[in-house]
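Every protein chain but one is kept in place in this view of the complex.
Showing subunit A:
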Amino acid sequence: MHKAIEITELTKVYSNGRGISNMNLTIDQGDIFGFLGPNGAGKTTAMKVMAGLMRPDRGDVKIFGASVIDDYVNAMKHVGCIIETAESYPYLSANENLKLFARFYPHVDQKRIDECLEITGLLKYKNEKSRKFSLGMKQRLGVAAAILSKPKLLILDEPLNGLDVEGIIEMRKLIKQLVHESGTTFFISSHLIHDVELTCTRIGVVYGGQLINVDYTHNILSNYSSLENYFISEVDRNGRV
């Protein structure tokens, strides 16, 4: 199995002492990896380092063999991401936003932009400025921007934020469809544990800046009644009341 992500001894500690330390993780191609952890555990920090938005204090992240520190351009060639919040330029329409992002990918044309807008249910709002969008619509636009280049890896930090039930179900479907049709690898963090259980094939629990356990969802569910129980037991075992 080819490796999509290789995280080795990743450490990033903030001045307040929080952050991540000595994180080691390997994600295979085609995995839907769920990254779970309580608030402030270090999920977003790890994802920011993976997306090159932060420099680690130590360690490295390789995406399809290319280091995000030494070979950033090649590492990000096949990556789409939403980190923390889905951002767009508010003074541009949804279509204009995607057209701008498409400039980084020569193979993306207007047809693909329309396709992404269609997938995310934004086609009828394509000419509306994104400043007028609701939180859910902004999130959909973020998803459209992330999948625009047909990336081999999608790093999604709380992708279900602000989405309505319909949106959550569509998102779940989209993830499964992309894995099935294109073998896309997903690295997802979410607080909606039920959705992670329904979507992800592998789960990693991060607590206090350290990755405390990684296992396949079917293994977890054979030992625990739900992912939520597993998560609570893992977090409790590591000292959280």
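Methods note: contacts are C-beta pairs under 8 Å (C-beta built on N, C-alpha and C of every residue); 3 or more make two chains touch, one makes a residue touch a chain; residues count from 1.
The rule is simple: contacts and distances are computed from a predicted model.
Engineer: Would you kindly match the missing chain to its UniProt protein name, picking from "Aspartyl/glutamyl-tRNA(Asn/Gln) amidotransferase subunit C", "ABC transporter permease", "High-affinity zinc uptake system membrane protein ZnuB" or "Transglutaminase family protein"?
Structural biologist: In UniProt, the chain excluded from the picture bears the name "ABC transporter permease".
Engineer: Looking at the whole complex, which of A:85, A:177 or A:238 touches the chain that is not displayed?
Structural biologist: Only one of A:85, A:177 or A:238 touches the chain omitted from view, namely A:85.
Engineer: Determine which one of A:23, A:36 or A:76 touches the chain that has been left out.
Structural biologist: Once the missing chain is taken into account, the touching residue is A:76.
Engineer: So that we can see where the missing chain sits, which residues of subunit A does it touch?
Structural biologist: 48, 51-55, 72-74, 76-77, 79, 81, 83-85, 87-89, 91-92, 100-101, 103-104, 106, 145
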